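Left out: one protein chain. Kept in place: all the others.
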Amino acid sequence: MALTATDCVLLSDDERSTIEDYEGGVPRWCTGCGDNAILTSLQRLCRDEQLPQEKVVFVSGIGCSGRFPHYMNTYGFHGLHGRALPVAEGIKIRRPDLHVFVNTGDGDCCSIGTAHWIHALRYNMDMTVVMHDNRTYGLTKHQASPTSPLGLKSNTTPYGADLNPLDPLSVTLGVTNASFVAQAVDWIPELLHQIVSLAFHHKGFSFIRVLQRCPEYLPAFFDPWVQDPARVLLLSHQDGIQPAPSLSRTYRNQEEHDPLDLLRAKDIAAGADAIPVGILYRNPEIPRYEELRKPDRLYTPDAIAKGFEAELDRFTIWPEQEEKEHAAT
Amino acid sequence: MALTATDCVLLSDDERSTIEDYEGGVPRWCTGCGDNAILTSLQRLCRDEQLPQEKVVFVSGIGCSGRFPHYMNTYGFHGLHGRALPVAEGIKIRRPDLHVFVNTGDGDCCSIGTAHWIHALRYNMDMTVVMHDNRTYGLTKHQASPTSPLGLKSNTTPYGADLNPLDPLSVTLGVTNASFVAQAVDWIPELLHQIVSLAFHHKGFSFIRVLQRCPEYLPAFFDPWVQDPARVLLLSHQDGIQPAPSLSRTYRNQEEHDPLDLLRAKDIAAGADAIPVGILYRNPEIPRYEELRKPDRLYTPDAIAKGFEAELDRFTIWPEQEEKEHAAT
Amino acid sequence: MATRLDSPPPGIDDTATVLEEHIIDIVSDSGEGAQKCGQSLAGIAARMGNGIWTVEIIPAEIQPPARSIEGASGNRTRLATGPVGNGGDAADLVVAFNEQVLLGRLRAQELKPGCIVLMENMWESNPDPEIAASYVAVRDELVADGYQVYEIPMEEKCLEYVADPRRGKNMFVLGLLCRIYSLDLDLAREQVAFTFAKKGDRVILPNQQLLQAGWQWAEESLDLRFRIPATPPREPRVVVNGNTAIGLGVMASGMEVCAMYPITPATSASHYLSEIFEKVGGVVHQAEDEIAACAFAIGASYAGKCAVTITSGPGYSLKQEGIGLAVMAEIPLVIVNVQRGGPSTGQPTKAEQGDLLTSVFGSHGDAPKVVMGVGDIEDCFYSIITARRIAETFNMVVVVLTDASLATAQQPFIRPRFSEDWLAPPIDQSPIPDGAEPYEWDRDSGLARRFIPGQPKGMHCLTGLAHDRSSTVAYDPSINQEGLRNRSMKLAAFQKTLMPAAVVGDQEGELLVVGWGSTKGAIEEAVERVRADGHRAGSMHLKFLQPMAPGIAEAMQRFEHVMAVENNYCDYVGDGLIDNENRRYTNLAWMLRARTLIDIDCWGEVRGQPLKPGRIEEVLREKLS
Partner (left out) sequence: MATRLDSPPPGIDDTATVLEEHIIDIVSDSGEGAQKCGQSLAGIAARMGNGIWTVEIIPAEIQPPARSIEGASGNRTRLATGPVGNGGDAADLVVAFNEQVLLGRLRAQELKPGCIVLMENMWESNPDPEIAASYVAVRDELVADGYQVYEIPMEEKCLEYVADPRRGKNMFVLGLLCRIYSLDLDLAREQVAFTFAKKGDRVILPNQQLLQAGWQWAEESLDLRFRIPATPPREPRVVVNGNTAIGLGVMASGMEVCAMYPITPATSASHYLSEIFEKVGGVVHQAEDEIAACAFAIGASYAGKCAVTITSGPGYSLKQEGIGLAVMAEIPLVIVNVQRGGPSTGQPTKAEQGDLLTSVFGSHGDAPKVVMGVGDIEDCFYSIITARRIAETFNMVVVVLTDASLATAQQPFIRPRFSEDWLAPPIDQSPIPDGAEPYEWDRDSGLARRFIPGQPKGMHCLTGLAHDRSSTVAYDPSINQEGLRNRSMKLAAFQKTLMPAAVVGDQEGELLVVGWGSTKGAIEEAVERVRADGHRAGSMHLKFLQPMAPGIAEAMQRFEHVMAVENNYCDYVGDGLIDNENRRYTNLAWMLRARTLIDIDCWGEVRGQPLKPGRIEEVLREKLS
């Protein structure tokens, strides 16, 4: 009855998976929520790449964004607020066969999850991380998040947010071993998808910040950018996104940006005017933690038995007779 | 018997405090430990500035560095591993009269305390923060820290640390609202002291990373830099450190660096060769959280009573008669 | 059940059936305003002098799909002649904006069999045949099952006044209900004005019109007339929910700093506080996480500004290390835990009392702290004031446990009279006398005077390490023992100040029910019901869970049986593999069994809802049989 792994591969090769195969429960986000665009893009990616559903794990924290895995027909891990990344690392460390995706929110990632975010960048494990940045706490009904704009009136800042928003791109680019940093916006699905694909193909930790509309709590907030393409800066490059001509006609504000140019990336991120969309930084040379920690021998009962006996030998007091025998072996 | 605050000020004005006045218990660090140089510098600072001992609070986490407050004859708060910064913020928020200092280690700040570090930069509260970066866990007897050099053999990395060290300067410079970022080394006490003084006078969150020798666990690690002044890059500027001529003769590798130039600061931080010493970034214009949240009225029983009654009014159901009276007032 | 009690006041239609109480549910899709409708109804009744208790009906999801069973959002109002302390058992009358949310209430057994049902009737003519059919099916089923169904053209009627009837229906229904329950229309108009005060006349006037229209329609087309006699209040009262009461308590307690991180269902307390605290010079700090919030509060308290941190389950777990530090260093700290369904993320919007044991025994090592439960809305307010005072008198951590049911429930209570005694004196900045030490533990009470930064000659280094009287790190074994003893002694000293535990109902007899927290009203009501049948029963509600009031064991010994009733989990002997050797008890039962050695039985339920008096009554009857 039980099928071997090879059987399964053969089985699934028979028929190509469709988008529907990756669809889980009916999404329960608000109408017009940018999370829907992200969902579509990732379902498309799975289809494009024909990922076996059982080999895919979507890991999330808590938030509207945290609901994401429930809407995928893959394995999902909807864990704790802020802790998606260390869970994902634990999954990946000994399961290189699994495709690991992470969905996290601006609060989940940049507030309670900050430490894990910084360190996940440093570990550079192979996973695709989407930060749904709606610049508020959606699920808990509108409190300021670290990326909330200055002056935002929210339930915890009824007189307006006091602090300048944290810039997740600048922070990310400051972290040693960051290997893939990109920004997308939910309202240009074509580029979102290109970015998601590039991220998926990057071997390492790919961090995508998606500016995501939350019509429920920040209804008109992104309108100025949505309505004025000049306020979006496309970062095109042969190693980055390549907007289709039709799109280029709308989005004329473009810069040819080499994803290997870290200093320029930092400068672009720090620029206040236009929203950069594209790959800010990509460096495929940075080693991955799961590779660095890859076992150089197989974890088998035999290996364990051997290693264990060798360790015991170090601490053993042999009875006189056995000692001699032991010494002889 | 009780003296008013003014009395105390007058009293202490009588006599200048000496270094000894700021000395607490006998330091219990290893001989040659760089923490001693930091202690001396901060005691000197208190003396130079004639800070009333009772108005000074040193807050620390856990680690060898965490012992710091015990050696100051001021108020001290030796709290939890990684949590010095939020404790310090809580102290400062309603006590602008207190001078708050924080001592934290590379593990304390850059590992378990990462989230608080990033957010403390963003809050930009007025305090002087010294990160004792010995690039290992001292107190717990030598495990790798995030800043440990690649390949370091430690108790948790017996076969050598796998990851490139996190660069605390680059991370810090990537954070919105960072207002003062500096680097010092324990073996150039003159500059350490200049930097500490500049940090103290900066109104905002001043972050100083001090490269600190740990002869116990990394005995020769800093020798190449200690012995070769060319491997230290002094960042001099009229708004930064100004090395004395004698020092300049030894440390010839200097760069005139404007602390307002953030992009150059990032580039310097990212440079791998020489250790930069000086002020990388300073921006006195960034608002401070305790100022932004300063009460615009005094917290007095009267004010509370008034505010409270006004709130109750919103929810009160008056008996018919009183209602009329109430409406009349 | 309903009987005429007395004659109606002049001007009031005397055909109305006089009731002692009624439970009214109003449910809609979320965003349709059923909550506002119910709250306004309760407000009007409270103004008239009725006892009320409101319960929010909250969907678990932020945006549940429209017309879904799990999406029921709204409000339950229990309306009575006298005071009420809980939301009661099931609805006598339900208003539903669509048949799906109605089904939700039905399935959840929240409706009394045969109760009155007022349904929006527009669905029958919905262009989508499935919807229309679904409406008809539900209606017919209800009628067949004996419910008194009334179909109401809500949307149709509202359209006569407003363009978007989805935004006006709730006030139409309010008018309808005011007529049904013979409420004062003038008071109702005032209430509407109050509800929309912030939005101004542009919003108030059309809503008053809708109110009037609802009233009118009921007057003309409905034969339902009830009256629940009320005693006009003689003292001013406030009507707030539990979380607002907490916010008011923080303001009135003299605390100056609240540090928090958002989490349901605690957050609304912080929302309210964010709005009001600055007006009196306080500050609400939203930290990067709960650990930082706790540390921030500790820092502020250490610096002399006693602080509070407000959270719920997961956040409470994260604060454990910080709590231990405050205990060890004897820093006053108030922690409010608005409990929700656990474990883990559990049921964020649902009621449970599952955090008692973790509050008492949480944090590694021996970390004695005061733990108190909150029994009703008024108690939410006063508990915070008490907690601040205990925290600062004993330099101690005080945990205040409330829960999701109190968070959103409303109940009128006598308007508090502000007292300066509620506030701490201004922080002491006088010099410390020579020779005094920062932990000068009194041998009997364990108490020591706290040194506050800024006090000359008080310099010392506070530490979470074991320390001696001078706050120096202690290596001597006996000093460690001394420190632990003194911190424990403070609890005993505080315990000596407590009044003996009081029993409500019979003082001796067959059954004593013990409880704590938000179940107070339901337990007392259930006990009253079995007493009404001649049983000799009483209830004891513990305000302090650690330490506990004196006299508990004596009180218990006066009864044949003792039973803890709690809104948390326990096993039942005979269920599956459960026997007396492995049964896990409800939270309070654990503690009382250990303390009193009395064989206290327990009953607990974790259905995400406040315990109902009827369900408790059943349990008591079974125990008594």
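For clarity, chains are labelled A, B and C in written order, and residue numbers in each chain start from 1.
We take it that a residue touches a chain if its C-beta (ideal position, glycine included) is under 8 Å from a C-beta of that chain, and two chains touch if they have at least 3 such contacts.
The model shown is predicted, which means the values in this text are computed figures rather than measured ones.
Partner chains of the missing chain, restricted to those shown and counted over the full complex, are A, B, C. Note that of C:280, C:367 or C:542, the residue touching the chain absent from this view is C:367.
From the options C:38, C:236, C:254 or C:464, the residue with contact to the chain not on display is C:464. Mapped onto chain C, the interface with the missing chain covers residues 59-60, 70, 108, 313-314, 316-318, 320-321, 324-325, 327-329, 337, 339, 341-348, 350, 352, 354-355, 357-358, 360-368, 443-446, 463-466, 473, 475, 477-478, 480-481, 484-485, 488-489, 491-493, 495-496, 547-548, 550-553, 568-569, 571, 575-578, 581-582, 584-585, 590-591, 593-595, 597-599, 605-609. The chain not displayed touches chain B at residues 26, 28-30, 62, 64, 80-82, 107, 111-112, 114, 137-141, 143-144, 146, 155-159, 216.
For chain A, the residues touching the absent chain in the complete assembly are 1-3, 5, 8, 11-12, 24-25, 52-55, 57-59, 69-70, 72-80, 83, 86-95, 97-98, 115-116, 118-119, 293, 295-301, 303-312, 315-320, 322.
Keep in mind that, in the parts below, only the chains that are shown with their structure count from here on.
Here the largest set of C-beta contact pairs joins the chains B-C. Mean C-alpha positions place chain A and chain C at a centre distance of 39 Å. As a whole-number value, the distance joining the C-alpha centres of chain A and chain B reads 33 Å. The mean-CA centres of chain B and chain C are about 42 angstrom from one another, to the nearest whole unit.
For chain C, the set of residues touching two or more other chains reads 278, 288-289. Among the residues of chain B, those touching two or more other chains are numbered 115, 118-119, 293.
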